[in-house]
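A short worksheet on the structure shown next.
The complex appears here without one of its protein chains, the remainder shown in place.
And then subunit A:
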Amino acid sequence: MPEVKLIPEKWVDRYGDYLFNFTISRVNDPIMAQDLVSETFLAGLKSAHRFKGNSTERTWLISILKRKIIDYYRKINSNKGKAEVRMSYLSNSDQEGDWMEEKAQDLRNPNVEDTIEQEELGKALEECIACLPERYATIFVQKTIDNLETETICKEHDITASNLWVIIHRARVQLMECMNKKWHKDN
């Protein structure tokens, strides 16, 4: 396996949106999500000397972020003295932070099922993206989530447009297979 080098200057552009998405679907607060992403990068800088290059930069940053999210919930739980249930920021941004008991009645709302399915799908996709090779994942996210221009991505990665489309195509094929497997496994 080739040695992986950390390039902190590119972290925000390469992984910022992915980590932000990952966080916001778990902490239900955009400001806190931004803080956690920011803290993750800073923690990454501090512990850069411990990075052995055994995993990719992205996997390593996600593992740091996961620990940050766990710490965040630990802090909340210790402050409030009871477990807080994560609710969807995406579906009910005007009611963020509500408790499960208050939300339970909404389950009769037909839109809730769609929202739950969307959330599950989003999480499954995140997990599948995490299984992609680093380069595929970065380019797929930049093109599909960030909607960056083909030319911009090509310049950043020093590849041709044909190469970019082959990478995106392969990433999509792997993602479709991964999603299918997850779907059959879970149902």
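One rule holds in what follows: a contact is a pair of C-beta atoms (placed from the backbone, for glycine too) under 8 Å apart; a residue touches a chain by one contact, two chains touch by 3 or more; residues count from 1.
In the analysis below, contacts and distances are computed from a predicted model.
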Under which of the names "Zf-HC2 domain-containing protein", "Iron-sulfur cluster binding protein", "NAD(P)H-dependent oxidoreductase" or "C4-dicarboxylate ABC transporter permease" is the non-displayed chain listed in UniProt? "Zf-HC2 domain-containing protein"
Of A:Leu45, A:Ile70, A:Ile116 or A:Cys131, the residue that touches the missing chain is A:Leu45
What residues on subunit A make contact with the chain left out of this view? 8-9, 11-13, 16-17, 20-21, 24, 30, 34, 37-38, 41-42, 45-46, 90, 118, 121-122, 125, 143-146, 150, 165-166, 168-169, 172, 175-176, 179
